[in-house]
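Only a single protein chain was left out; the remaining protein chains are all shown in position.
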Amino acid sequence: MNRLAVRELALLAGLVVMVGLIQAWLGTAYTLRMLVEASCYAILALGLGIQWGYGGLFNVGVVGFVALGGFASVLLSYPVNEDFLNSGSAAELARVGLYAVLGIAVVFAISRLHRLGVPRGLCTAATIAAAAAVYLVVTTALDPVAGEIEANAGFVGGLGLPAWTGWLAGGALAGLVAWPIGRICLGLRSDYLAIATLGIAEIIKAFLKNADWLTRGTLTVSPLPWPVPTPDEVGFVWARAGYLCLTAAMVVAIYVLLERAYRAPWGRMMRAIRDNEVSAAAMGKDVNRRRLEIFVLGSILIGIGGAALVSFVRIFDPAGFLPLNYTFLVWVMVILGGSGNNLGAIVGALLVYIIWTLSEPAALLLFDALRDLGDAWFGWDAPSDLQSRALQMRVFVIGLTITLVLRFAPRGVLPERAPRHEQVGPR
Amino acid sequence: MLVEAANLHAGYGEMNILDGVSLALEAGEIGVVIGPNGAGKSTTLKALFGLLRVSEGSVRFDGADVTNATPESLVRRGMSFVPQERNVFETLTVQENLEMGAFVRRDDYRHLVERIYALFPPLRDKRGQPAGELSGGQRQMVAMGRALMVEPRLLLLDEPTAGLSPLFMSQVFEQILAVNATGVGVLMVEQNARQALGIAHKGFVLASGRNRFTDTGQKLLADPEVARSFLGG
Partner (left out) sequence: MNELVFFVNKVLVAGTVIGSIYALGAVGVTLVFGILRFAHFAHGDLMTAGAFAALAGAAGLHALGVSTPLPIGFVALPLAMIATALLAMGLDRTFYRPLRERGARPIVLVMASIGVTLMLQGLVRLFAGTAPRSFFTGERKDIFHIALPFDLADRPIIVTEPQVLLVLLTAAAVVALHYFLTRSRLGKAMRATSDNADLARVSGIDTELVARTTWIIAGGLAAAGGTMLSLDVTLKPDLSFSLLLPIFAAAIVGGVGQPYGAIAGGFLVGFAETLSVFNWSVLLRVLAPVLPETVEIPTKLAFVPPEYKIVVPFFILVVVLVWRPTGIFRGRVL
């Protein structure tokens, strides 16, 4: 235990030194930006970390939940679009919404008909037919309205609420999407959850990218409001410092809450389930329910972290949500930090993000040097897209890191500290 | 000695179950392991067959040290094992199950398949049927037949009569005797202790991962203490 604490302190000290060096080299504003982003990633890593570390759940759709968080921020806190409100489209859209609500109610009612004695098979068939019909009617009705909005107003705009409401809504939306997925997949082996989360992330991205009337699609939305004074008001350094205070406070608060939950009966039960699912189930614990809780909770955290991250960048660009920069980067943070260790997730996030940021100029530098050398020594005619190829090196390195950690340090750099739950159940 | 295990220690992961089990069997003998539930009987068979790591003690088969040898190499040496549960390939046909038993053989084994059908006549008609569709007794035949395809000198059986009706049970015991009559040594774990000890040359009573009694089958049956504690009075 003591050795571990020493290791954590050493890592932390190393981090501080690294940050100091970067500050001296690249300036305060740059360092602050990096730290804010790193702290947002720490929130993501905490969310993914509890899913993996507490629940043994494999979520490959982090990027989707991040995008949802950003989208909720836009919807709630972006200024109201007067053009849209004053055009007839608002009423039209409300009408489509009404259709959708009515349609869902009808489908639901039909799906309950078996209670009134309608045969099951017939009831199922009718439900499917009704759902398809409602779906067609609503999409057909939405199409012209969406086109009108795009033509006249650009997009629907936001509600103009304070930024923090958007963050909370981001968490709520992510949790809302996670819930049905968890319901479907958590009774099955974790592979299925991995496949399903991968799919839902792709769908969320496709939706946000193509629903121009809602998100402006590839035209992007900016500037997103901040919950603290913006650079326009107080300058880069002060604004970013303020933002950092906020996100750092969030990281600390989430950490403290998670640690408390971990030590509470709920956390003990989670660990019992993870370490020995069979005996936990034999003791009458509702394993899938607990897992669903952890999955939704983790997704909520990812949604909030995503909202904070997207707000900080101030631009909502649905095309920019690459799995690599979110899902896989966060995975590296979590498994490096050690599964089931929240402090590890935070340290992992800071460390990996700093290295990640620096790796971009480093990769470019390296490849420029390679090109010059290749040119000088062998007359190598480098391909013109060398720069974009150089950045692909980082994809390789992320993949390599994942496989190496799994093979050689399966419990991470900072393994879980609490003793593993002892074997329970009948001998 | 055909097989000789001395002072076996083995278990699952960190958890040690066997705490010094010893047993020995001559070629062509039937050995029966009995004991209460959770005594470590199945664990003993798995440790013998290389399915668990033996942390202390040794296993000798036919004079050679085979402690922690892989199941595949043991099969090649002439030992085979019928687990208690899930002991047939359910989606493979009866015939294919037998062929899988002969996976390590590179020679022509068709005559062996015929011998198995002669030993277990009901299987002949079901040769093309998936083993998962058979009755419990027939599955047990497939499982034993699969294990016999390597012409083993030692057959390990884990509760071959579990879940069978009394009629089928006697049938299984007869088949085991028939197999033994061809010179195959049999080491079996059984719940029907009396019936099993009745056909055993040697009996081993285990409790809590240790030997409690070791003797000939008849003597164990006659021992009042064994009868009181392990044969239900």
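By written order: A and B. Residues from 1 in each chain.
Here, a contact is a pair of C-beta atoms (placed from the backbone, for glycine too) under 8 Å apart; a residue touches a chain by one contact, two chains touch by 3 or more.
Keep in mind it's a predicted model, so treat the numbers as computed, not measured.
The residue from A:Ala319, A:Val395 or A:Ala409 that touches the chain not shown here is A:Val395.
Although one chain is not drawn, the whole complex shows that of A:Ser111, A:Thr165 or A:Ser190 it is A:Ser190 that touches it.
Hidden from this view is one chain, which touches chain A at 56, 58, 60, 132, 135-136, 140, 143, 184-185, 188-192, 194-196, 198-200, 202-203, 206-207, 209-210, 323-324, 328, 331, 335, 383, 385, 388-390, 392-403, 406-407, 410.
One chain is missing from the display, and on chain B it is touched by residues 49, 51, 71-72, 74-76, 80-81, 83, 86-92, 96, 99-101, 103-104, 146-147, 150.
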